[in-house]
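Structure, as structure tokens:
As you look at this complex, bear in mind that one protein chain is not there, while each of the others sits in place.
We just call them A, B, C, D and E in the order they show up, numbering each chain from 1.
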Amino acid sequence: MLHTVNKSPFEKNSLDTCLAHAKEGSAILLIEDGVYGALNGSKMTAQIQQAMEKFTLYALGPDLKARGIADKVIDGVKVIDYAGFVDLACENDKVQAWL
Amino acid sequence: MLHTVNKSPFEKNSLDTCLAHAKEGSAILLIEDGVYGALNGSKMTAQIQQAMEKFTLYALGPDLKARGIADKVIDGVKVIDYAGFVDLACENDKVQAWL
Amino acid sequence: MKFTIQVSEGPYNHQASDSAYQFAKAALEKGHEIYRVFFYHDGVNNATRLTTPPQDDRNVVNRWSALAEEHNLDLVVCVAAAQRRGIADADESKRNGKDADNIAPGFRISGLGQLIEGGIQSDRLVIFGD
Amino acid sequence: MKFTIQVSEGPYNHQASDSAYQFAKAALEKGHEIYRVFFYHDGVNNATRLTTPPQDDRNVVNRWSALAEEHNLDLVVCVAAAQRRGIADADESKRNGKDADNIAPGFRISGLGQLIEGGIQSDRLVIFGD
Amino acid sequence: MGGDVKKFMYVNRKAPYGTIYALESLEVVLIGAAFEQDVSVVFIDDGVFEIVKGQDTAGIEMKNFSNTYKALEMYDVEKLYVSKDSLEERGLTEDDLIVDVELKTAAELTALMEEQDVLLSF
Partner (left out) sequence: MGGDVKKFMYVNRKAPYGTIYALESLEVVLIGAAFEQDVSVVFIDDGVFEIVKGQDTAGIEMKNFSNTYKALEMYDVEKLYVSKDSLEERGLTEDDLIVDVELKTAAELTALMEEQDVLLSF
């Protein structure tokens, strides 16, 4: 299953709840304000790095660039574009949006 | 100054930020989904009770009733109606909305 | 006391417009003055006369129009926010080359300066949003 | 692969409609099929032809209409959600006793069953909201 | 995709009244029931507040739709799940809820979600 998260983890609990309910090995894609979860050196970073032992973390490049944080992404987070998002939605059997 | 908070503290950081920036002695009014902050026995309750040593906490009765939690309010939270909200807005020199 | 009220969300989707309405009604009942209600962000969507809510629910738009009529309220819709979201009166519709308008009775479209002026002229600004 | 896309927020106020559009465009470019785009909640506000966004910004509504035209997309607006928020086509306008309609080209108003059917008939449902 | 019947899960994570998502989610569930799919509804995070007993909306002049959850059974929507963690964090118990539900741990909810064909988020 592909999980999408579009909320900033500094503001809302969506990423937390996603991490608590996604199955080990799942793909989690951060989009829109959700990409702030991929920010390196923040108070969330340790939690995200820990989650990356269990999940594959993706972040949408166009959203990172819009927000000026494309060069501040946690190592190991895979940056993809909209075409990559479509590919992920195909490769996984379903998509769960954590709003 | 009167502070209003309309977000559930289980979901968003608005109440946290309000508590961090309101001056000691301020009035804080919980409205809409913000009234869940007045819920007794929740994981937020201890934090709210601590805040009540510094602030006066109000909650909008019509919003508590709508959500079925009017009889589950933390002791000491003052329950008011829309007329009471208007009075608070008059008694305080300004109103800050934490959205 | 003189209030300006800002409504930042559209009808039904968020409670902001409901809360603002109840606050305004309570203030008027207490004899206070509502200097202006300013509709900003998605709040401009409160100003369409094309809504048809279910019979057993409140009619958010009509309720504002009726309150404005009864108390001679100044309901101002931000023009820039309205253009983005498709709220237009006859003038705006013509100016933007549209073939229809949708503004509800009692609302008028004007600039953001009306919000600032509300802040200057009123004793209190009270904001309802998301 | 066959996609149904749900858009749950209106234009400009949230990025949901932008993200859905970029996803739809990318899917079509890869040769996938968009079975339906379903507009729900405030998402119905994407379907008004009365918007006039600033010249230097994207036109969210026109972009959907153009994509629908080019790829023969089925853009469906939930009727119940549309009634609450003031989105109407000629039929809805007449049925509800309104004097205007505001639906944009390429959109059609229909029931929630169209969303369920999208879920049944498509390989993937992808939701963009708030 | 498994033939004619798909497994649909409605995931409710938002409180009622502050926003419309809870109500409009319920409207989808009711319409969806006519399609004879395998339907389940789950309440997580503030979604558990949707089914709290004793809601009285007279003071906010909004429509009280909480009784409609009780009608779901008549529509053959019988699989109602609640996040045990979310309920406990809010100091609530099953007795506070307007309908009979099954409490599920996060791990159980994970397994249930994985079984689905279509997940709708509200």
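Methods note: contacts are C-beta pairs under 8 Å (C-beta built on N, C-alpha and C of every residue); 3 or more make two chains touch, one makes a residue touch a chain.
All figures in this text were calculated on a predicted structure; none of them were measured in a lab.
Undergrad: Indicate each shown chain that the hidden chain touches within the full complex.
TA: A, B, C, D
Undergrad: Going by the touch rule given at the top, which residues of chain A touch the chain that is not shown?
TA: Within chain A, the residues that touch the unshown chain are 6-8, 10-11, 32-33, 36, 39-43, 45, 61-63, 65-72, 81.
Undergrad: Residues on chain C that touch the omitted chain in the whole complex?
TA: 6, 40-41, 80-81, 84, 111-113, 115-117, 119-120, 123, 125, 127, 129
Undergrad: Over the whole complex, note the residues of chain B touching the chain we left out.
TA: 1, 13, 17, 20-23, 94-99
Note that only the chains that are shown with their structure count from here on.
Undergrad: Which chain is most remote from chain C in terms of Cα centres?
TA: A
Undergrad: Tell me which chain's centre, taken as the mean of its C-alpha atoms, is farthest from chain B.
TA: D
Undergrad: Taking each chain's centre as its mean C-alpha position, how far apart are chain A and chain B in Å?
TA: A distance of 33 Å separates the two centres.
Undergrad: Where does chain A touch two or more other chains at once, residue-wise?
TA: Those would be 13, 94-95, 97, 99.
Undergrad: Would you give the residues of chain D that are in contact with at least 2 other chains, written as numbers and ranges?
TA: Those would be 41, 80, 125, 127, 129.
Undergrad: Strictly by the criterion at the top, what is the full list of touching chain pairs?
TA: A-B, A-D, A-E, B-C, B-E, C-D, C-E, D-E
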